[in-house]
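A short worksheet on the structure shown next.
Complex shown without one protein chain; remaining protein chains in place.
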Amino acid sequence: MLADYVPVVLLLAIGLLIGVSSQLIGKLVRPDRPDPEKLSPYECGIEPEGDTLSPNAIPYYIYGLLFLLFEVEVLFFFTWAAVYQNMMLFAFIEITFFAFILFLGLIYAWLKGALDWRAG
Amino acid sequence: MSLLMKVGVVVGILMLAIAYITLAERRILAFMQFRMGPNRVGWGGVLQPLADAVKLLSKECIMPEQADKWMYRTAPVVSMAFALVPFAVVPFAQAFYITDINIGLLFIMAMGSVGFLGTIMGGWSSRSKYSFLGSLRALALMISFEVPMIMAMTGVIIFSRSLSMVKIVEAQAQYGWFVLLQPLAFVIYLLCGVAETQRIPFDMLEDEGSLVCGFHTEYSGIRFGLFFMAEYANMFMVAIVATVLFLGGWQRPFVSWPFFNFLSVIPSIFWFSIKVLALMFLYIWLRGTLPRVRYDQLIYLCWKILLPLSLINLMLTALYMLWGMNAWTFLALSIGSGLAWLWVYDKTQTLARSPS
Amino acid sequence: MVPLSWYLSLSAVLFIIGIVGVLVRRNVIVVFMSVELIMNSVNINLIAFSHYLSSITGQIFTIFVITVAAAEAALGLALIVVVYQNKGSINVDEMNVMRW
Partner (left out) sequence: MAFLILAAIAVASAVMVVSVKNVVHSAFSLVVTLFSVGCLFILLRAEFLAATQILIYVGSIMILIIFALMLIDIKEANRQRRFHHQSKFVIGIGIILVIEIILFIIPRSEFIESPEKLIARTAEAGGNIQIIGQSLFTDFIFAFEFASIIILVAIVAAIFLGKQPTSIIKKSSVIKDSS
């Protein structure tokens, strides 16, 4: 079983190698002529204004919150699906209850307007 | 075949495929828009990817002054490496895969979610409003669509009883392609796949109109190239997973009908690649045809349409296994319930919009 | 073959790093991340025991630990964000009133 994971490590190493080596090789080939205009953050040609790192991320954050909770529930479906054919009716009743509770959560989020996009 | 050779072959073919799908995309888009596309380098443009690579390598890599230097450099490496790793578990042909692990599908999802971190690393470290906002947006979208995506996969796992990619393909010799049993899940998966890889109808990442270029606004040269390659590798991965889960992987069409046995003379790698390329063509076609969807509509599509639909699909599949109902009834039921949900959703929208 | 005590030692080290983080850092999100570290050291213990003592129960417990950690993360971060919005600070020292 552990031997199955050796190629995974190998591919990860290759991926890292491609990433690092291409940047290093690029360093040898490419020109490097920085100037203050080039190095300032892109802002459609006008002077950068205000603090870059304080945008309003609240609307995105709410979806992150919901995603985390649903993701955990969804993972239970994977274990369930892998053994469903071994224990049909019992597993079906269990998952119906589980899915019903998940659905309740979704309905609650929907009715409370948590799924609605609030810009700004 | 030794392990190293297999890995080498897979990585080599993948790199070639990425290089040429970019060329194919440009040519096909050009064809759809009555243009020529890149046709100067080599014979009809076949050497264009090489020229692009040389250009990207020899171009100046500008790093913004205030950037978080090390994170800025690491972000493309993370994206690239974790886009490459999932290819370890792909069964490309009968008895040709690098490795077959028990949790193959979950492994692919897990590595994909690590890849998301490359996005936010790039967006945050370059200290630009556009890239930062772009990365937040893209990330919120990608993670949202992961939920219905996993739910859609679950329907297939009920039949295959395993998460191993090879076993899922083998199970389709028994049941026939899962697209016939799980049409709803297939559609849900394809839509989620487009959103996960940030392709055009759903590409909040590169919303040129409002966000310049998304999280890699500040990236140039080979660092941009790495992000670009990772994006196309992810596209291939989505197409491959769709092929393995729903379109029978390496299996020939009509796999459960002995009448079509003569099709077996064609090697299985051919069937696999033709299906993957067809899906890739579908993505390019979508890009050439559809306008961009608004962000809030996209979020609604995920949470209000795809998530309930995938839940319905899952419960229907469980019922189908339990009762052993007729496959055609099941097919009609799942498509019917899909349309019914769309109708109900449409009603709620009109109700919400009407003044009261 | 790695003996069980190595895993236990690793988990102890991570646990104590987490505890130190909770005690010394002033930023509440870093404190929160240290709590995640502590939970992870517990997970290592559970899974190491599950493997070496041949019982699947440890792995199942880890699933529930992860579930509870997810719920805790969602709630904890929601609370932190609300506190930050009301007080404008994420400093543990300044969260010293029960109501405002």
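Letters A, B and C mark the chains in the order given here, with residues in each chain numbered from 1 onward.
We take it that a contact is a pair of C-beta atoms (placed from the backbone, for glycine too) under 8 Å apart; a residue touches a chain by one contact, two chains touch by 3 or more.
These numbers come from a predicted model, not from an experiment.
Engineer: When the whole complex is taken into account, which chains on show are touched by the absent chain?
Structural biologist: Within the full complex, the chain left out of view touches A, B, C.
Engineer: Which residue among B:Ala19, B:Ala93 or B:Val114 touches the omitted chain?
Structural biologist: From the options B:Ala19, B:Ala93 or B:Val114, the contact with the absent chain belongs to B:Val114.
Engineer: Hey, which chain A residues sit against the chain that's not shown?
Structural biologist: Interface with the chain not displayed, on the chain A side: 1-2, 5, 49-51, 53-62, 64-69, 71-73, 75-76, 78-80, 82-83, 86-87, 90-91, 94, 97-98, 101-102, 104-105, 108-109, 112-114, 119-120.
Engineer: So which bits of chain B touch the chain we can't see?
Structural biologist: The list for chain B reads 68, 71, 101-103, 106-107, 109-111, 113-114, 116-117, 120-121, 124, 129, 132-133, 136-137, 139-140, 143, 146, 161-164, 210, 294-296.
Engineer: Suppose we count only contacts with the excluded chain; which residues of chain C make the list?
Structural biologist: Residue positions of chain C that touch the missing chain: 2-10, 12-14, 16-21, 23-27, 29-30, 32-34, 36-37, 40, 43-44, 47-48, 50-57, 59-60, 62-64, 66-71, 73-75, 77-82, 84-86, 88, 90-91, 93.
As a convention for this text, only the chains that are shown with their structure count from here on.
Engineer: Can you compute the centre-to-centre distance for chain A and chain C, using the mean CA position of each chain? Integer Å is fine.
Structural biologist: The mean C-alpha positions of chain A and chain C differ by 21 Å.
Engineer: Where the CA atoms of chain A average out and where those of chain B average out, how many Å apart are those spots?
Structural biologist: Roughly 14 Å separates the two chain centres.
Engineer: Scan chain B for residues touching two or more other chains and write them down.
Structural biologist: none
Engineer: Looking at the complex, which residues from chain A come into contact with chain C?
Structural biologist: Interface residues on the chain A side: 58, 61, 65, 68-69, 71-72, 79.
Engineer: Show which residues of chain B lie in contact with chain A when the two form their complex.
Structural biologist: Touch list, chain B to chain A: 3-4, 6-7, 11, 56-66, 73, 76-78, 80-85, 87-89, 98-102, 106-107, 124, 126-130, 132-133, 136-137, 139-140, 143-144, 146-147, 150-151, 154-155, 157-158, 161-163, 212, 217-218, 221-223, 225-226, 295-296, 299-300, 303-304, 307-308, 311, 314-315, 318-319, 321-322.
Engineer: Which residues of chain C touch chain A in the complex?
Structural biologist: These residues of chain C touch chain A: 63, 66-67, 70-71, 73-74, 77-78, 81.
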